[in-house]
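Below is a structure I'd like to ask you about.
Only one protein chain is missing from this complex, and each of the others stays in its spot.
Lettered A, B and C in written order, each chain numbered from 1.
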Amino acid sequence: MNPAEEIKQLFPDSVVSVGQQIKKPLAIIKKEGLLEVAQKVKEMGFDNLSVITGIDYGDRFEVVYNFFSYVKKQNLVLKVVLGHENPEVASLASIWKVADWLERETYDLVGIKFRGHPNLKRILLPEGWMGHPLRKDYDMNVDQFVTIGEDGEDIVSTDGSNLLRR
Amino acid sequence: MDPLTIDTTKIKITRRQPVTAIDKLNDTGLISTLLAAREREGLILFSTIDQVFNWARLSSLWPVTSGLACCAIEMMATSMAHHDISRFGMEIFRASPRQADLMFVAGTVTKRMAPRVKKLYEMMPDPKWVISVGSCANTGGPYHESYSVLKGVDLILPVDVYIPGCPPRPEAWLYGIIQLREKIKNRGYGAKWGLNK
Amino acid sequence: MKTDELLINMGPVHPSTHGVLRFKLTMDGEIIRNCEIVMGYLHRGTEKLGEMKTYMQFVPYTDRLDYISAFPNNYAYVKAVEELAGIEVPLRAEYIRVLTLELNRIVNHLVMIGSLLLDLGASTMIMYGFRERENALALFDMLCGARMTFNYIKPGGVREDMPEGFIPKLNEFINDMDMRIDDYEQLVSGNEIFMGRMKNIGVMSAQDAINYGMTGPSLRGHGVNYDIRKMEPYSVYPDLDFKACMRRECDSFARYMVRIDEMRESLHILKQVVDQMPQGKAETHAKYGIAPMTGAPTAVSTYFPRIFTPPPGEVYSRIEAPKGELGFYIVSDGTIKPYRIKIRSPSFCNLTAIPKMVEGLMIPDLIAAFGTIDVVLGDVDR
Partner (left out) sequence: MWTGDIMFANAYELIVFILNFIGIYEPINNIFKTLGIEYVLRIIIVFIEIAVLLVFALLTIMFLTWMERKVVAMVQARYGPMVTGPRGLLQPVMDGIKLIGKEDIIPAKADRWVFTLAPFLVFIPALLIFIPLPFGESLIISDLKVGLLYLIAISALSPIAILLAGWSSNNKYSLMGAMRAVAQDISYTIPLALSAIAIVLFTGSLSTVDIVTAQNGTWFGFIPKWFIFLQPLGFILFLIASIAEMGRIPFDFQESEQELVAGFFTEYSGIKFAMFFLAEYAHLFSVSAIVVTLFLGGWSFPILPYLPAVLVPLVSFVVFLVKTYAVIFFAMWLRHTVPRVRIDQLLNLGWKIMIPLALLNLLVTGFLLTVGVFK
């Protein structure tokens, strides 16, 4: 049976709908039920969390989880829809270790918060960067500059006079 | 031989085969260094010493090991057997900037990396030279529109030679290196002292 | 005796971090107690740029992700777009693509083995690796005029058919490489010091490796016989005879040996590709494009249009890149530009395993383990 259907049977309350992403079974999950569904998904043998994608649709955020099972050789896509104001979803870092960085990256670039993440801070951009670049309302015209502080950590500011040549 | 593949090991720097002793001396760059320095203004008293130093500096440019992005792989390719910059005495890549003379800014300088590149440059002892390699380091290149890329390394450092390309082929690197050698031969100093401000 | 922990900052400019990665190491003498990886020094905002470009314009950016093996990047993206838009590709184009992919796999492993040995202190292997790499690059050069950033594979096929005289040159290369790999094994694999440095270093169980998201050759060194080319066959791989190379030792040496085996396997594939190469066009005709081709509105172009609009939808498509699973998640909203591109890069996910792997080891072991994970910073930071 299709794993998405299986999940739907097990968690009828948490699953909004099931469908098909090109060649892959897809289940849309309510954000409250994500953690328990994810635990079940792991038990079902989906040991590889391929990728976490956060998408800004302007009025909502979607977080997409692509799973693969080395045991069953099956794909599964889970999708969570979040509101645009203060998006937050449970972290899967305790189940899949790789989720740690993938979630940090999603937080960094899209600005989705992951509840219960052990170390939720920016990963690609320096700490203190203003805005989340992959949101559609990110202002590309503001130049931000980075300088190094006393302790070797980055300091972000819009003033590049310390860095640029006069 | 296929016209598309150029065996660069066959290309020599000398314009012609040295025949006489004076030609050989000429090819080492000493005479032209002397002649070029003669035309420089001022410092007549020390000009000969200057010329010797310039000759030494152009002959032993030790680059600092700092690859930033794609161009760093071509930097490796340039220093490897096929293109072999050790012919110019440049194969001693120093990992510590304190012992280097030349910095290849090889690749995209991101906003986050920029202060570190600058610090690396400041750690190098004088006299020092910078070659900016690739479109990204020259102007930002394909990433010019990006939010996190510095639009040209010359915004933060004085650059002596720009090598275009994305990434430049090793032949272009060699040409850039030869240009820098010419520059040191003629001027003796780099962009730091007012050139290219 | 009271001892204090030493905080060492390796990078971002350090000879053995393969670019601009930074390790924050908490050391107890020479032993690493905690390793924190700081990255993002090469974050170029590729994903954001993807939203500003048309589907075709984004292909060159994929070249610059994993700049050592650019063909697989091209292909992974193009495959996702083709799945999204439902574009079919002529068989010859698929064969040429597989040819470039496997050739690039060899190049990637050559660079990886060379730089691994360089990090261990043996500076000669990288010279040999790059010598053969130059030969392969000459082939790429013939194919598309570029050495590293190819922009060759594009939606609907490949940009140009193979030039004349390419296949003989390729055969020459294959025959040469067969011999060279034996040389490398003699120089490196049997070396006592090398084995002492690699065996039982960076050990991680298969379960952990999967959990940390390791894929590709790095994972196959842990006894997981998993290759996307086999499990989710794409392109013409089902027609080719090859096996996924696997080792069971779970240490750095196993991960290294997988690379050597893969080079042999790639040569084997290349030989078959050369034998089976079909005749025909290397590019599909313009039937699938919806927007007309710009610039030449009247002429009936035989080329695939530069601007086209896939139907709205989402796709996650992945391939077996030389470094692991390379996937593109593309969201289309029915316009000429992708709505969102997410790159699942193998280096990024493989790197997550490093802090766990090197706990209790020394800096030289960190370098050895890190070298066998085969990370390119353009791929990590994107």
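By definition in this document, contacts are C-beta pairs under 8 Å (C-beta built on N, C-alpha and C of every residue); 3 or more make two chains touch, one makes a residue touch a chain.
Note that the coordinates shown come from a computational prediction; the quantities given were computed from them, not determined experimentally.
Taking the full assembly into account, the omitted chain touches B, C. Across C:T124, C:N175, C:S205 or C:T335, the residue that sits in touch with the chain not pictured is C:T124. Among C:E94, C:E320, C:D365 or C:D379, the one in contact with the hidden chain is C:D365.
Within the complete assembly, residues 6, 8, 14-16, 30, 117-124, 127-128, 131, 187, 191, 193-194, 196-197, 362-365, 367 of chain C touch the chain that is not shown. Hidden from this view is one chain, which touches chain B at 9, 13, 24, 27-29, 52-53, 55-57, 59-60, 80-81, 84, 86-89, 91, 94-96, 98-99, 101, 125-127.
FYI, only the chains that are shown with their structure count from here on.
The interface with the greater count of contacting C-beta pairs, when A-C is set against A-B, is A-C. Separating the CA-averaged centres of chain B and chain C is a span of 30 Å.
Averaged Cα coordinates give chain A a centre that lies 24 Å from the centre of chain C. Taking the mean of the C-alpha atoms as each chain's centre, chain A and chain B sit 43 Å apart. Contacts with at least two other chains are made by residues 112, 116, 145, 147-148 of chain B. With touch defined as above, residues shared between interfaces to two or more other chains in chain A number as follows: 125-126, 133, 138.
By the touch criterion given at the top, residues 2, 4-5, 65-70, 72-74, 76-77, 80-82, 95, 107-108, 110, 112-113, 116, 120, 142-143, 145-149, 166-167, 169 of chain B touch chain C in their complex. Across the complex, chain C is touched by residues 21-24, 47-51, 53, 55-56, 64, 66, 70, 73, 77, 96-98, 100-102, 105, 109, 122-126, 133-134, 138, 152 of chain A. Those residues of chain A that touch chain B in the complex are listed here as 125-126, 133, 138, 140, 144-148, 154, 163-165.
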